[in-house]
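As you look at this complex, bear in mind that one protein chain is not there, while each of the others sits in place.
The letters A, B and C name the chains in turn, as written, and every chain counts its residues from 1.
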Amino acid sequence: MSDHITLHVARYRPEKASETTFDAFELPCPKEWVVLDGLNHIKDRMDGTLSYRWSCRMGICGSCGMLVNGEPKLACATFLSDYAPGPVRVEPLRNFPVIRDLVVEMGDFMSKLTRIKPWIVRQVEKPLSDGEYRQTPGELDEYKQFSMCINCMLCYSACPIYGLDPHFIGPAAIALAQRYNLDSRDEGAAERMQILSEHDGIWGCTFVGECTKVCPKHVDPAGAIQRYKLQSAVEWVKAFVLPRAAQ
Amino acid sequence: MYARRPIEPLLWLFFSAGGVMAALFFPAILFLFGIAFPLGWLAPPNYDHLLAVVSHPLTRLVLLGVCSLSLFHWAHRFRYTLYDGLQIKHLNESINAICYGGAVLGTLTAAYLLWKVP
Amino acid sequence: MRHNAVYTPYHPRWHRTRVSTYWWLGRWSYFLFILRELSSIFVAWVVIYLLVLVAAVSKSAVRYQQFLDWSRNPFMLSLNILSLLFIVLHAVTWFNLAPQAMVVHVGGRRLPGSLIAISNYAGLVAVSIVILGLLLIRW
Partner (left out) sequence: MTPAFDVVLVGGGGAGLRAAIALAEASQRLRIAVVSKVYPMRSHTVSAEGGAAGVISPDDSLDEHCYDTISGGDWLGDQDAIEAFVREAPQELLRLEHWGCPWSREADGRVAVRPFGGMRKMRTWFAADKTGFHMLHTLFQTSLKYTTVVRYDEWFVTKFLVDDGRVQGVIALELATGRIEAITARAVIVCTGGCGKVFPFTTNAAIKTGDGMALAYRAGAPLKDMEFVQYHPTGLPFTGILITEAARSEGGYLINKDGYRYLQDYALGTPQPKPVLRTMELGPRDRLSQAFMKELDKGRTTDTPYGPVVFLDLRHLGEQLINRRLPFVRELCMKYQNIDPVKELIPVRPVVHYMMGGVHTDINGATPLPGLYAAGEVACVSINGANRLGSNSLPELLVFGARAGRAAADYVAGAKDPGTTVVAQLQDEQRRLEADLLQQRGRERIADIRQEMQLTVEESAGIYRTGASLIRSAAKLRELQERARDFRIEDDSRTFNTERIAALELSFMLDVAEAIVTSALRREESRGAHQRTDFPLRDDQRYLAHSLVQRQPDGSCRVDYLPVTITRWPPAERVYGEAPSDERSHYVARGAIPSGEGV
């Protein structure tokens, strides 16, 4: 294994150019280094103008999503040495507008997140003095997986449907809607269903399944969406058979 | 339950049911009639035997279900393939008409043909 | 989203890449996805083929023989081999993905996905045996 590796980093400088170009950097490649260490090395030692997001360096804040050799990855959880001898191509996440270099615009997701009401909806709030809502480990297990989403946007970047139709609410937001639906404390499933059965909701997804494959936290958004469809269909039938009872 | 009751869940239900039917029934049927019999790996059933099988009411019912649902499966999937693969979502209306209309027409044909089996 | 943002000192121009019409050629997994979706065409074809068979059978023994001859023609044969490949692709992807869409609880416990997939295949085997039995065993 060589001790150096070349990174081809996508650059986009809106003031200067209207297209993306690539800069090549030759870097040391100790076995502990992740792609993010490489980028930090570039920023500190070689080219201070490179822009990218990062924070926790431990795969939990969700800032550092980018394409590494075309695959959506967390830069802080992707080892450079896995790509030796290189070269490695680093680009901004696909399917998003690029603000600059490796930084993409994700305001779209933020508004979609709000749309699905990601909070506990209840008819009657239990007063604090009555203590906690009881929830067994089994009930917790029902939604736990979907609560693991770090909003890293890798799934949006992997989903071709989102690429084709930016209005599609998309994998993570729907998984988060499921996270609350399946929570034994929540009563908002019907409200969320209303929103998600619109055109840009669950029906846009054709189960490409890439979202689940790239998810670094094993959230399985693809599963969340299909379960939603099934649920919606079951409710449709119920409402058809028993129009009154379903009210 | 909803003010507007969108049709999408129903279409999806048909699509799914059709997917299951096609996955369960078609491998064997196609293998026999499409490959094994023509290539002589297996001897095809003789006419009377086959007629007896097909004319049984249960067979007809199952075949009708399988055919119809599978056609809806095709309609739904094909519609999205056209949207995504060719990026022609703007032709939405005509695509829908062709796909689901085709499935309905196919279902009627199947019903007619199965009805006519002696 | 601001779709038409242009660059002014405080309004950078965002860079957007349009998805190419051939996006599904870019990655093996996307290509596989499109193949899976295209399998629906072959599903439709099998329905047609089946109905032709039914029509033939309901007419006469001669028509049935004609159907069998027709199916031996090389074009039909290759079409059907191709179709079978797609049908198998459809069945495999369908069965493997089903556990993701379906969560089954038995006695308060969630069944593992692999079990659901396995029962799907068991269903396939059962249905296939019934079809084979009906057509090949003389009674």
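Convention: a residue touches a chain if its C-beta (ideal position, glycine included) is under 8 Å from a C-beta of that chain, and two chains touch if they have at least 3 such contacts.
A quick note: this is a predicted structure, and the numbers were derived from the prediction, not measured.
In terms of the touch definition stated at the top, the absent chain reaches A, C within the entire complex. Of the options A:V103, A:I195 or A:V237, the residue whose C-beta touches the omitted chain is A:V103.
Here the missing chain is touched by one residue of C:Y10, C:W28 or C:F75, and it is C:Y10. For subunit C, the residues in touch with the chain missing from this view are 9-12.
Of the residues in subunit A, those that touch the hidden partner chain are 13-15, 32, 43-45, 47-63, 77, 99-101, 103, 105-107, 110, 113-114, 117-120, 125-126, 128, 131-137, 139-141, 143-144, 147-151, 176, 180, 183, 185-186.
Note that in this section only the chains that are shown with their structure count from here on.
Between the Cα centres of subunit A and subunit C there is a gap of 28 Å.
For the pair subunit A and subunit B, the distance between mean C-alpha positions equals 36 Å. Multi-chain contact residues of subunit A, defined as those touching 2 or more other chains: 160, 164, 206, 229-230. Residue positions of subunit B touching 2 or more other chains, listed in rising order: 77, 80, 84, 87. Only residues 160-161, 164-165, 190, 194, 197, 203, 206, 229-230, 232-233, 235-240, 246-247 of subunit A touch subunit B when the two sit together in their complex. Looking at the complex, you find that subunit C touches subunit A at residues 1, 7, 12-17, 19, 23-24, 27, 29-30, 33, 37, 97, 100-103, 108-110.
Listed in rising order, the residues of subunit B touching subunit C in the complex are 18-20, 22-35, 37-39, 42, 44-45, 47, 49-51, 53-55, 59, 63, 67, 70-71, 73-74, 76-78, 80-81, 84-87, 106, 109-110, 113-114, 116-118.
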